[in-house]
Structure formats: structure tokens, C-alpha cells
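One protein chain is absent from this view; the other protein chains keep their places.
Up next, chain A:
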């Protein structure tokens, strides 16, 4: 921990506040993933971890490394951009998958398809084995 002793006090306090905030937000998102009732509710909880939790911890890392190396260190932006760009894509993919599977199994509480899709029009074209469990 010797290198952290070189940090000036305001930088250290700012970094510790950012790290604490990011970890708490990430814990809140994961706790929501654990607690919420239905799958579609649960899908909303972790987005707080992937937006604010990530940004706070990455900002803390940027601040610490910029102060330690006495130059601008912003390569953490790469991770942040990657996560911020890919999380909506993956969550939309998983949500559409869950909707598709719920409709296939005629589960209640799921809205019907707006337009009849091709498996409903041509039942013989539907795959006989269905989705994997």
C-alpha cells in the first residue's frame, strides 16, 4: 500500500468516495436481481450496476492512476464504453428470448405478438423439439 501514501489527501478522499458509491450501487443492482419477483422485473435491476456502478469505480481508477503517474490516464474509458454499449444489446437479446419462450409455452401474463409471426401461421414450419430447457 506504499504507492497509495503518495496520493494527496483530496484525491484519496475523492477516490474512496467514488469506490464506495460504485460498490454500493453494484450491490444494490445485484440485490435487486436476487429479490424481484418476475423475470421481466429482474431485468431492470442490474442496469444500475452496469451504468452508475461501473462509471463510479472507473472514475475512481482514473483519478488514482492519473495522480499516481502524474499524467492523464484515461484508458478506463475503453471498459466503460464497452460495457455501456453492450449491456443494452445483451439485455434486449435476453428479454426477446424470454418473451419468445414464454409465448411458445403459452405462459400467462405475457402480451401476445403484435403481428402473427411465421411459426403461428405455419405450424408445420415450427421446430418440433422446441427450445432447450
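Criterion: contacts are C-beta pairs under 8 Å (C-beta built on N, C-alpha and C of every residue); 3 or more make two chains touch, one makes a residue touch a chain; residues count from 1.
The rule we apply is simple: contacts and distances are computed from a predicted model.
Not every chain of the complex appears here, and the one that does not is recorded in UniProt as "K+/H+ antiporter subunit F", selected from "Oxidoreductase molybdopterin-binding domain-containing protein", "Amino acid/amide ABC transporter membrane protein 2 (HAAT family)", "K+/H+ antiporter subunit F" or "Phosphate transport system permease protein". Between the chain not shown and the residues A:9, A:72 or A:114, the one that touches is A:9. Panel shows chain A; residues 1, 3-5, 7-9, 12-13, 15-17, 19-20, 22-24, 26-27, 29-31, 33-34, 39, 42-43, 46, 49-50, 53-54, 57-58, 60-61, 64-65, 68, 75-76, 78-79, 82-83, 86-87, 89-91, 93-94, 96-98, 100-101, 127, 129, 131-133 of it touch the chain omitted from the view.
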